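For this view, one protein chain was removed and the others were kept in their places.
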Amino acid sequence: MKLKWKTLMTALTVGLGLAVAGGGGVQAAGELKIYNWFDYLPQSLIDKFSEGHDVEVTMDTYDSNETLLARLTAGVKGYDVAVPGDYMVAILIQEDLLERTEPNTFPNFKNMKADLIDIYFDSGRHYSIPYQVGTTNFMVDTAVYDGDIDTLAILFDPPDVLKGKINMLKDVNDVLNAGLRYLGYPRCNDNPEQLKELNALLAAAKENWLSFNSDGAKEVLVTGDAAVGQIWNGFGMRARDERKSLKYSYPKEGFTGWMDNIVVLKGAPNLENAKKFQNFMMDPVNAAELTNFAQYTAGVMGTEPYLKKELSTAHELNIPDDAPKPEFVPPCPEKVVRLYDKIWTNLLK
Amino acid sequence: MEKSSGRTAGGIGRGRALLLTPAMLTILVFMVAPLCFVGVYSFLTPGTYGGVVWEFSTEAYIQFLFERDFLDETLVFTSSYLSIYGRSIGQALVATLACLAIGFPTAYFMATRPEHQRNVWVFLVTVPYWVNLLIRTVSMLFIIRDEGPLNAVLQAAGIIDEPIRIAYTDFAIGLGLVYSYLPFMVLPIYAAIERFDFRLVEAAYDLYAGRWTILRKVILPITLPGIVAGSLLVFVPSLGSFIAPDLLGGGKHLMIGNLVALQFQGSRNWPFGSAAAVILMTLVLIALMVLIWLKNRNRVEGR
Amino acid sequence: MASGKKRDLRVYPGFRGMTWFCMALLYAPMVVITVYSFNSIRSITTWGGFSFDWYVKAFNNPSIQQATLNSLIIAFAAATFATVLATSAAIAMIRGRSFRGQSGVFALLNLPLMIPEIVTAVATLVFFLAVGIDLGLMTVFIAHAVFCIPFAYMPISARMEGIEGYYEEAAQDLYADRWASFRYVLLPMLLPGVLSGYMLAFIISLDDFIITNMVAGPGATTLPLAIYGKVRTGFTPEINAISTIMLLISCLFVTGSYLAGRAGKRRGEQR
Partner (left out) sequence: MSDRDETASAVEIRNVVKVYGTGPGAVRALADVSLDIRDNEFFTLLGPSGCGKTTLLRIIAGFEQLTGGRVFLFGDEIEGLPPNRRPVNTVFQHYALFPHMTVAENVAFALRRLKKPEDEVRTRVGEMLELVKMSALAGRRPAQLSGGQQQRVALARALAPHPKVLLLDEPLSALDLKLRHTMRVELKQLQEETGITFIFVTHDQEEALTMSDRIAVMSDGEVQQVGKAEDIYERPINRFVADFIGETNFLGVTVESILGNRATCKMADGFAIECDAVGAPPPGAAAHVSVRPEKMTLAAPGDGGPACRVKRLVYLGTDTHYKVALADGAEVTVRVQNAHETSISFRPGDAAMLRFDAGAAKFLVD
């Protein structure tokens, strides 16, 4: 009994001690605090930046754009750099939560892909630089169904073999936007008639769906539980590694593109280092290293020589010429968000 | 007992107040104070990108029962949220009962092991929980899927001829919830049975009670505090859980947890999220009151 | 009894079987997780061959190590803090006559259980910022300690309710002051409850994601945060490897407690 008591107390003391010690302790000249998805930035790049600029880099993690927003609007301070998605950049700018760093004046800006400069959420790139670019589509197991997969009918009016074997992402926008595209209606739609039609379409289609699952979007396809599944393209490529018969679709009705961006947060304690980081990540060598790790697509030119071969040829990462262009969907007005919420709740009640 | 009879509730002594203070203060400061925000939020107007606008509104509560028509904005009764709450409560109840059915015998078995083995059993029950729930649930899905190990084992054993569908069913949700919260049932019951005086069993046996009568009439009532504690610890988190329903059940239905989380994230309607939470709190509070009432009634009858 | 066989009255048929079922249920996913931590490919569900790669990767990944360490520190600290508070509260609640407002106090102690985590998370975040507490490991610790209290309280109070008051009276009668009577009589008798409560609080803290996600500050990324934050790149067996290491650590605890229990038993017999 005595032994256990002592162990407990020691553990407590050590634990608290470490907790306190963890707060301080900076050896390098500068600091950079990055707020990012977990495992989205390779350690090698962190080390490289850290050594190159004598900066101690710390990384913290969030799981969704919304968590980032909630924390920033609540007033969380202390981070220099974050990696929000496209629509979230628009919101953060509107809410005045970002530092206008003018990346367009940085030396490495010359590497930017031209079509990503005048993007709707940050036209002219005054705040953000692209981190990774991707698309959200679905994959089909061609061993189960070998017909035409480049249509949203696979999701909303599936052939019999695919019925009951479809996984959707548990994300209101990914599901509703796909439905709107299938119906040929615009995004951020507040037309009541069209939304009623969408509501009916989803309710009918749900009968044929197996599940709504984002966390296991890859696993559900790989294990064969689902033969069709909405998925992000980089994920899709990894799924294909494990199940060769999976094929990524580029539906003719259109699809969503997304882009994570490096932004500097308002009041960043290490503003200069943050700017250096933005510039650093626009270097094609670094962007390529990131892309090799994260397996989506870089937003700068000149990465090809450094990319892994399978990335430059992967069907998932290279949009075919005959496919529509990816659509970056802006954040919808409040009224539309409420209507979408209602449809979503109704679908999943 | 002479000393406990006929006493009326009185003031609390200084010593006991002192013992209660740290826990109460911690909860008051870091829980009740923050929760006041939630209560207030539920009567405000949602901000565009999350947060609230400081304008009084009961819209959040109205929205719970009524929806505005797509076309003419008239209020129409909607069962969407009621059915979400109904399903969540139903699933939580089933999960609690299932946990009790598995947890009680397990706790009993643990508590009747030789003394020096018991701590090991306590640890054994909690060891799996050192691994993140998400990973565990993904693995569970892997096990129960159509071509998974479970079906393979059952087939090999000749119990079934072809794979049965377990994953993506309501059964899987129940399994997931049971799996998620089983220790929360086992441990409190174990703590209660562990100090149970088994001479009482001998006494009851002596009085011509059968094994199962003893269980029902002697062991269960005496270990009731543990059972009640365990049931609460399973029921309440089950009510708010969504990982198991999403992954194992296919996530085709929203749970209360999803609903609330959605309001604070994608839908950015903090007042409605707060209102949904306040309603959930009220439900749990009612359940708690019923439990306390039952407990008191039992006590009175026991005299 | 015609059979003349001595029946152990404490044994119920089927209970042993149910226990093994329970253990099988709890440990089946552990087997899968452990097996796939040795996978040679980047998958937690498709087997590609045996390798130690993911362990090597985990050992060379400071961010995942830091996250694991953070989780353990928070869990140890929060569970200990919550257990101490819950034990003292349980003693005050159960010992002695009932007092005015007792059910109110009971409800308050269990309040953290009743709030959906996401609500607690947002409310706590707003509160910390309003009061001006800097987010960091400390805020995670506070938030965890608060919601761990009822988890620790329940088993401890369940146990406490079963301990008759006369043991403490006997101790005091035998010249033990309040502390000695707690330390030498009540605490040892309460220990199974305290242990249960501590373990519950510990695993609850270890596994918490939603609240941590909101109240964590710079340098406070925990393991669940890391795991959920991997959505952009997907789960890898690296997580399995870390999980397996965590399992090993917890098994050390099991062994330790078994040895301590055996030692205690032997000591008891010697006297």
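Per-chain residue numbering starts at 1, and chain names A, B and C are given in the order in which the chains are listed.
Assume contacts are C-beta pairs under 8 Å (C-beta built on N, C-alpha and C of every residue); 3 or more make two chains touch, one makes a residue touch a chain.
Everything numeric in this text was worked out from a predicted model, so none of it was measured.
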* **Per the touch definition above, residue among C:Ile44, C:Ala86 or C:Val185 touching the missing chain** => C:Val185
* **Listed residues C:Val31, C:Val56, C:Ala130 or C:Ala170, member touching the removed chain** => C:Ala170
* Which residues does subunit C use to touch the chain missing from this display? -> 164, 166-167, 169-177, 180-181, 184-185, 188-189, 268-271
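By our rule, only the chains that are shown with their structure count from here on.
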* Please name the chain that ends up farthest from subunit B once chain centres are defined by their CA atoms averaged. => A
* A-C compared against B-C, more contacting pairs -> B-C
* **Centre distance in Å when subunit A and subunit C are each reduced to the mean of their C-alpha atoms** => 33
* Asked: Could you say which residues in subunit A touch two or more other chains, in rising order?
  -> 64, 67, 70, 74, 215, 219, 223
* Where subunit B touches two or more other chains at once, by residue number -> 134, 138, 142, 264
* In their complex, what parts of subunit B are in touch with subunit C? -> 4, 7, 9-13, 15-17, 19-20, 22-24, 26-28, 30-35, 37-38, 102-103, 105-106, 108-110, 112, 115-120, 122-140, 142-143, 149, 178-179, 182-184, 186-188, 190-192, 194-196, 198, 201-202, 205, 211, 214-215, 222, 225-226, 228-230, 232-233, 236-237, 240, 256-257, 260-261, 264, 270, 273-274, 277, 280-281, 284-285, 288, 292
* Can you list the subunit B residues touching subunit A in their complex? -> 46, 48-51, 67, 70-71, 79-81, 83-84, 134, 138, 141-142, 145-148, 167-168, 243, 246-247, 249-254, 258-259, 262-269
* Structure fact -> Note: in the complex, subunit C contacts subunit B through residues 9-12, 14-16, 18-19, 21-23, 25-30, 32-33, 36, 44-45, 84-86, 88-89, 91-93, 95-103, 105-120, 122-124, 126-127, 142-143, 145-147, 149, 151, 153-159, 161-163, 178, 189, 192-193, 195-197, 199-200, 202-203, 206-207, 209-210, 223-224, 227-228, 235, 239-240, 243, 246-247, 249-251, 253-254, 257-258, 260-262, 264-265
